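Missing here is one protein chain; the remaining ones are kept as they sit in the complex.
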Amino acid sequence: MQNTDTHRNKGLPRTRLLKDKAARWLVIAFSVLTISPIILIIYKLIVKGIGQISFDFVTQTTPDTFEAMTAVASGERIPGGIANGIAGTVLMVVLASVIAIPIGIITGIYLYENQGKKRADFVRNISDILQGVPSIVLGLIAYLWVVKHITQGFSALAGSAALAIMMLPMMVRSTEETFKMIPVSLKEAALALGVPYYRVILQVMIPTGFSGIMTGILLAVSRVIGETAPLMLTALGSTLVNWDVTRPTSAIPLLIWEFYNDPNMVGLIWSSSLLLMGLVLIFNLLSKWIASNRT
Amino acid sequence: MFKKINSDKVTKIVLVSVASVIILVAGGMVFSLVGGAIPAFQKFGIGFIFSGTWDPTAGRESYGAMPFIAGTVITSVLALLIALPLSFSTSLFLGEYYRNKPVAKILGTMVDLLAGIPSIVYGLWGFYVLRPVLVDMGLPNQGFGVFTASLILAIMIIPYATSLSNEIIAMVPSDLKEAAYSLGATRLEVITNVTLPAARSGIFAGYILAFGRALGETMAVTMLIGNSNLIPKGLFSTGNSMASLIANQFGEAEGLKLSSLIAIGLILFVLTGIINGIGKMIIKRMG
Partner (left out) sequence: MNENILQITDPVLSLHDLTVAYDTNKAVKNVSVGFRKNSVTAIMGPSGCGKSTLLRAINRMHELYENITTTGQIILNGTDITQMPTIQVRRRMGMVFQRPNPFPTMSIYDNVIAGYKLNGIRLKKGEKDDIVEKSLTDVTLWDEVKDSLFKRGTFLSGGQQQRLCIARALAFSPEIILLDEPTSALDPIATSKIEDLLVHLKENYTIILVTHNMAQAARISDYSLFMYLGDLVEYDKTKKMFTNPRDRRTEEYLTGKFG
């Protein structure tokens, strides 16, 4: 492009050329400025956080504030780890996935099967609206529905509910898009063999669209892993590793918030964030890799 | 006349039923929010929305949404203004200047990465890295306030504004651009006279959707806005957004206070719904 630009620019008035050059440099400068935060943030996380990461860090639960205080006072590394947060995140994300993925996929198939129909358009619009709802409002809802009425108290179930509602629209959209890309003749070939429609879905369409659906799942997971706000209103947090969905649970972002608010534990925020970012990145990259292998 | 097999009918019923779940969820949400907010509206009337007091003192509780609506809107608008030149340039970089080049792929991936950073991590970075820099530059209130929050918010919404715009820009038909080039136009002139007018509504829609995202952001804003429950007076005053208020005050809330918080959640829900709806409508219109 550079060559064609200069070729075309021969013999033009100087101001226009200067403006053009200036514009290009401005665009480049601003673009670099735009991505600088990501570089700075990741740099900060690695530099300040890598030191704390260890096997203990992921297997032990959080220290209490006095342990932390004494460690900091004597210049030692704060003991303990974020195992309770990791367990809680795993528990709630898995539970949310179990709820949202089947419902999302089936709804996506419904939309695919009913293109252009009014009722399907309505469902799609509702899904899009749901996608735009702030996560804190979803936390509010999960509080009203689950904490208040189902588990009578903060719980992992409530947290999962909020996360599930977040994941649902994403699954619906990615499933519909995936199915739309499958050639119609494949579906028809299966039907022409006298196969009932539900079998066509399960044995032909879903396997053929598998990578697309998988991409959707991984992206949805990477999105909810880092959510803090809805969990503050639902899962609350816990110092123990908890697998009981009716009790309060910790989560990695919740722990980060707790550390941030406790002057003694502040040293732990960078390593926890590094771990969290690492998880988000893994899922993100996985989904990109699957998407590119699709052909 | 023509018989249909039963299992296909059952499949259809299953599909419709499951699809209805999402409708029930959305409907239930509205129902719960409205139901939970009613006590607050009953007590304070519609004036709740415009009232500037937030006083939880027992005995003379009085709540109002205005400080937080103001906080939300001001930070989001400011964030959009800050993000605009940056995201715009990035869209041009990706969709026009370096389209399909390897450097665009790298930049594009990094912008995607920006979108993946959890809100709380942005908050931490804003608190520990950005804020001291701003304090050094003279910001009051220890660097907390509307400006700082807007700055972080801007960084957070850039990927959303960029991704839609850059696709639209890349979709402008090349023969339109080539016609302009063949008349001797410079790159800049083609962009301003051909590409942008063609991509205008798409770019606009992208910014509206980014604005919608900014309205609902919680953690980063909570950590940087200063958490005072007054209408922000100036660019560098502290304040609170609807989302950050709910996050902060939810802990032991009950009764009237809880209802007021739910009412604020409802207002936030409606506001983001409207903004996102407008953005989607613009996209639909573009076909």
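Think of it as A and B in the order they're written, each chain with its own count starting at 1.
Heads up, the rule we're going with is that contacts are C-beta pairs under 8 Å (C-beta built on N, C-alpha and C of every residue); 3 or more make two chains touch, one makes a residue touch a chain.
Bear in mind the structure is a predicted one, so any value in this text is a computation, not a measurement.
**Student:** Thinking of the whole complex, not just what is shown, which of A:195, A:214, A:266 or A:281 touches the missing chain?
**Tutor:** Looking across A:195, A:214, A:266 or A:281, the contact with the absent chain belongs to A:195.
**Student:** Have a look at A:68, A:82 or A:204 and name the one touching the chain we're not showing.
**Tutor:** Per the contact definition at the top, the residue touching the missing chain is A:204.
**Student:** When the complex is taken as a whole, what residues of chain A touch the one chain not shown?
**Tutor:** 183, 185-186, 188-196, 199-200, 203-204, 207-208, 210
Keep in mind that, in the parts below, only the chains that are shown with their structure count from here on.
**Student:** Please report how many Å separate the Cα centroid of chain A from that of chain B, as a whole number.
**Tutor:** 16
**Student:** Enumerate the contact residues on chain B facing chain A in the complex.
**Tutor:** 5, 7-8, 10-11, 14-16, 18-23, 25-26, 28-29, 32-33, 36, 85-90, 92-93, 97-98, 107, 110-114, 116-125, 127-129, 155, 158, 162, 181, 184, 186-189, 191, 209, 212, 215-219, 223, 243, 246-247, 250, 261-262, 265, 268-269, 272-273, 276-277, 280
**Student:** Please output the residues of chain A touching chain B within their complex, sorted ascending.
**Tutor:** Contact set of chain A toward chain B: 1, 5, 8-9, 12, 16-17, 19-20, 23-24, 26-31, 33-35, 37-41, 44-45, 103, 106-107, 109-111, 113, 120, 122-123, 126-130, 132-137, 140-141, 143-145, 165, 168-169, 172, 196-198, 201, 222, 225-229, 232-233, 253, 256-257, 260, 269-270, 273, 276-277, 280-281, 284.
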